[in-house]
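Removed: one protein chain of the complex. Kept in place: all other protein chains.
All chains are identified by letter, namely A, B and C, in their written order; residue positions are counted from 1 within each chain.
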Amino acid sequence: MSTRLSTGGRLIDRTKPMSYTFNGKRMKGFAGDTLASALLAGGQMMMGRSFKYHRPRGVVASGAEEPNALVGLGQGAAFEPNQRATTTELFDGLSATSQNHWPSLEFDVGAINNRLARFFPAGFYYKTFMFPRVAWKKLYEPIVRQSAGLGAVPKERDGDTYEHFYGFFDLVVVGGGISGLIAARAAGRAGLRVLLMEQTAHWGGRAPVDAAADGATVNDAPVDKLVEEIVADLATMPNVTTRLRMMAAGVYDHGYVLGYERLTDHAPEAPGPRHRLWRIRAGQIVTATGAIERPLSFAGNDIPGVMLASATRDYIVNYGVSPGDRVVVVTNNDDAYRTAIAVKKAGLDVPIIVDARAAGGGALAQAARDLGIRVENGRAIAKVHGKKQVEGVSICAQAGEGGVLEEIACDAVAMSGGWSPVVHLWSHCGGKLTWDEAQAHFRPDVHNSPKGDAGETFVTPAGAANGAMQLGDVIADAGEMAGRAIAALGGTVRAEPVTASAPDEVPMQPVWLMPQGAGPKLRMKAWLDYQNDVKVSDVQLAAREGYESVEHTKRYTTLGMATDQGKLSNINGLAILSDALGQPIPQTGTTTFRPPYTPISMGAIAGTARGAAFQPLRRTPMHSWHEENNAHWEPVGQWRRPYCYPRTGESHAEAVSREINQTRSSVGLLDASTLGKIIVKGPDAGRFLDMLYTNMMSTLKPGKCRYGLMCSENGFLIDDGVVARLDEETFLCHTTTGGAESIHAHMEEWLQTEWWDWKVYTANVTEQWAQIAVVGPKARAVLQTLSDDDLSAETLPFMAWKEVTLAGIKARVFRISFSGELSFEVAVPAGQGMALWLALLDAGAEHGIMPYGTEALHVMRAEKGFIMIGDETDGTVIPQDLNLHWALSKKKDDYLGKRAQQRSHMADPNRWKLVGLETLDGSVLPDGAYAVAEGVNENGQKRTQGRVTSTYHSPTLNRGIAMGLVLHGPDRMGEVLEFPGTDGTVSKARIVDPVFYDKDGEKQNV
Amino acid sequence: MSEPQSALTGTTCDGIAKIREVGLQGMITLRGDLSATEIASAIADATGCALPALREITHEGRNSVSWMSPDEVMVFVPYDEAEATAAKLESALTQVHALVVNVSDARAMFELEGPNAREVLGKLCPVDLSPDSFGQGIIRRTRLAQVPAAFWMTSDASFRVVCFRSVAQYVFDTLKIAAQPGSEVGLYTQANG
Amino acid sequence: MLILECPYCGVKAEETEFHAGGEAHIKRFGPGSSDADFEGYLFNRENPKGVHFERWRHANGCGKWFHVVRCTMTLEVFGSYSAQVSEPPQEIRDAITAKRPGWCWRDFA
């Protein structure tokens, strides 16, 4: 059983005990522990259940590659599922719960799947659950769904905050091991702006751990010394930034790197954001990301107590934790001997080292023998005994089929199948890999590197990440590769005489299955992907059934699709696949490496954009007044506009009616500030607007206004509004609220990219002005009380504008009407909008003046038969459909959209045309309803002959009114159409003139 | 004549940097052929400022002129002088094709002050704000979180940030979160300890 | 995540400061043009695998439109230039040739 050793542990501080809970049980650990090391120290070998068979699982690794030891961390607003115990730093009060079991970790009903495993091979669900059909939805799928998932679901709104940071560096070094440190120091000394990031809380990586076992030295000093020395050097360089607990999540095009900095995960009480997502632009990236050890594939290699040899070593050396008292070491390379030595030095027993290589190991093997450890070459593990805990192993010949030679009792197994460089970041942006036959792994093919915006190489692998596996080679490679990256940035490298002395290792030997001739029984128990329960037999089945592409096999078996994304399983899996297909591994190739390297929080991705800062919320100068006066808001793009202003006890509909009645009978106010306002000035301004609008603008007289339509080059109506001519050379174009930015951009696009020789300047002055529509029979009276200027119909007739002083504020007054009433749109500088608004309310009090919202605006324009962009138009409607021929200039031989409107379908007389619709019973037509025609089309769909584009209850007429587009509509006045609802009812409506109110337009013209 | 109001009427907030809405500020958009001598002299006469070169901002007393685009500059003068200055520019440019508009009410201006000011802005804008890349005299138009914005430095540790008036509250809220206590990045500050 | 250089303000900035505007050097066809020409103008696109000419706007910056030449297979950028030209300047063509000898796009080479 695992336990805490009385001495040792280079990363823990035994003077700082910490307490935490696991599944509610109080446990103890030390500062510097990971949750995994603390659990092992507490004898908690079993840490989770596998995904498919719910098999008992213990920790197998000691870092980011851990597939088994996943826990739910924290509680309430701080709960997070699927946290790796191996990368979770212990803090006082930490609370963790194991996952994917019911009722308990020790006794899990789901483990029945394990009994039936033989009936659940890879892809079994593609072959079953099909009959009877209803059973899939009713029975099978619910079962499949309920058994799905790993971690528990967070319940509360996230209590933490997150942020981003845009970082710019010449060179970014990923990985704080020996290679990364060497690279960063070289770059720092070359005077470059450098960022060095390390995903763990410690510098130095594996080298110090290995040295603790084999006594390797650098420059005749302990490896730890070199680490300290370089870290100290870097601290003195202002041009170098170093970050612990920061992982490079992904490398993207043009030197873009995502840095995931975990600020308070290890200290939840600390102030500030929890995570910071760095968006980094790097001239060069050095990936010193090290390597990951591979498991060996033998029967029972997933039983708690079976661990990677390197992890076993880490727990002993770094945390003073022993995974077991009797540790069998099984390997195909020399490195695992370091583990045996470390175990022995810790005073624990190594009953045997099982070396699959016939010739065995080199110097390290000798060192192990010298310590009295029994070493057997050409041997293998046939089977591991035990259920929730290793109890022993059967030894056999690697060459054979698993005939047992000897049984050995043990409580832990340390395995090593060789090492694979971490090539993820290299591969994210297109870096290619090459197969290294000698070391049986893929490493970066530096001749096929990721290319940046200038086509230059921008990622350079260094050290173990580049396939250099022994200390001396690692140091040499790091210097060499860092030099290349620095040179690419025009820097020069001062040679660093770093000499390492470490025991020589003899070559490893690929071992993909143990024993070599293992039969089906054993292969069905030899795990490749621990979390997803993918076994050697599953990959072989996929190959047998023709899922030959590595992508097919991955998807068919789910190999490598778990939360560790195959960090442990991919190479072993595709070796088995290649063997099954009888082709060399490089021909099989790898699956695609995708970001992130390990999962990153959604919160960090969103950053500060939540709550008030989620999205810009645009406010008019009178926004606060609307808020204080109980406006019911309608989001219009990023603006908020009052929909209506309900009073106590009033429904929205009642409020809208009140606002309309008041406005039609006396006077109302509308905050129209959101309407777009664009200045167009220059000798060619008229000519330009003639191209932009369908009607003629160049003939407009200064002081006058004209309503205009804009179409896209594809012929469709995109915007409308009133244009006022300010002077000979200057026009002010009003656009819809949604159009302010887009229409201004539209204008600039044509000016800059098509008519660049035309003398026209534009300026978007939308936000310079607060605009208030004063509407109703009493509008003039109200305004006149605030102004000495003459506002009479003579001096300011309909469709004219003039500059006046209102309530002491210089204002532009436009006599335009979107309601059919006498109406003045008053524009004043935004800073004085509120003042004018209040003055108008005051001046109009005697007339019962009140503000009205967008809904009243919509109803009143509908009563007048005015179209609304976005209601009558939807991106498929042309002006002709709306009977707006009068606004299509015949004199102009060109305007944007004119050619498009000549295409056969747009000139088709059978296009639906705008009409008014009046229900026979006075009710309101359902919004969006279609008018049905006779019969069905060839796809069996009911034929239609029209649709409702806007529909309202008109308080003025006290009946439902609507507008719609109807086949030959204008020629069918009086005809009755049927509009089926979605509830089975049918509304009948008569085709009428769309102008329902004041047909002769007398009211707006007074 | 009522008192004009700036977007946030001078709201302030303290975090790892000080945030303050500056209040009323006169701003005039001037578009034209910036190589035309009339423009340079009109600006000099009206503000005393030199015509700014590419991506630069020039200052003279309470006035500033910043480059905005190849055919546009922004003139900053005290709010109550904007109308007159605009008129002055207008009349000086009658002979050339140019556009002069008083847009003093269309925008909001913030001051961001303190040793961490660079980092606070660096959390929201995709711009290299390290001292050796960005300093006084430069204007940068870019994206601040989700809205367009422009900024320049008025000292080694303070910025002026300009955005549209309607999003002033959003920009303030966003800056406030970016400046929350305990969120120092320690990147641009490490050099000066 | 592209980086582009705006030829007007000289800023080299990330994609989010810009707005992509589609294929470049498209000739406008108005009233009087054939259906085929008009369809080609509005809809038919090169969509090449390799060298591509496109329009971008420095939307969160100086607001100017400009041209960019980019490889759609590698995202490598060969250069950016003024929007006020109907074909790429010689130095841009040379820059492409240096990286992609024998390139051609529509009638340009």
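Keep this in mind: contacts are C-beta pairs under 8 Å (C-beta built on N, C-alpha and C of every residue); 3 or more make two chains touch, one makes a residue touch a chain.
By our rule, contacts and distances are computed from a predicted model.
A.B. asks: Select, from "Carbon monoxide dehydrogenase", "Sarcosine oxidase subunit beta", "FAD/NAD(P)-binding protein" or "Na+/H+ antiporter subunit E", the UniProt-recorded name of the complex's unshown chain.
C.D. replies: "Sarcosine oxidase subunit beta"
A.B. asks: For the unseen chain, which displayed partners does it touch in the full complex?
C.D. replies: A, C
A.B. asks: Tell me which residue among A:551, A:627, A:803 or A:893 touches the hidden chain in the full complex.
C.D. replies: Result: among the candidates, A:551 touches the missing chain.
A.B. asks: Determine which one of A:79, A:512 or A:814 touches the chain that has been left out.
C.D. replies: A:79
A.B. asks: Consider the whole complex, including the chain that is not shown, and state which of A:797, A:981 or A:1001 touches that chain.
C.D. replies: Of these options, the touching residue for the absent chain is A:981.
A.B. asks: Taking the full complex into account, what residues of chain C touch the chain not shown?
C.D. replies: Residues in contact with the chain left out: 1-2, 15-16, 19-20, 22-23, 35-36, 38-40, 42-49, 52, 54, 70, 72-75.
A.B. asks: In the full complex, which bits of chain A touch the chain not displayed? Write them out.
C.D. replies: Those residues of chain A that touch the unshown chain are 51, 79-82, 118-119, 121, 124-131, 133, 136-137, 141, 144-146, 148-158, 250, 252-253, 256, 258, 279, 429-430, 520-521, 524, 537, 541, 544-549, 551-552, 555-556, 558, 561, 563, 565, 592, 594-596, 599-603, 605-607, 609-612, 614-615, 617, 634-637, 643, 714-715, 718, 736-739, 868-871, 873-876, 900, 903-906, 926-930, 932, 937-942, 944, 947, 980-982.
We adopt the following convention: only the chains that are shown with their structure count from here on.
A.B. asks: On a C-alpha centroid basis, what's the spacing between chain A and chain B, in Å?
C.D. replies: Result: the chain centres lie 32 Å from each other.
A.B. asks: If you look at chain A, which of its residues touch at least two other chains?
C.D. replies: Correct list: 281.
A.B. asks: Two-or-more-chain contact residues of chain C, please, as numbers and ranges.
C.D. replies: Expected reply: 14, 59, 63-64.
A.B. asks: What residues of chain B sit close enough to touch chain C in their complex?
C.D. replies: Interface residues on chain B, with respect to chain C: 54-55, 67-70, 72, 126-127, 140-143, 148.
A.B. asks: What part of chain B is in contact with chain A in the complex they form?
C.D. replies: 1-6, 24, 29, 31-32, 71, 97-99, 101-107, 119, 122-128, 130, 133, 145-147, 164-170, 173-174, 177-178, 180-185, 187, 190-191
A.B. asks: In the complex, go through chain A and note every residue touching chain C.
C.D. replies: For chain A paired with chain C, touching residues are 252-256, 281, 430, 451-455, 713-714, 745, 748-749, 752-754, 756, 893-894, 898-900, 902-903.
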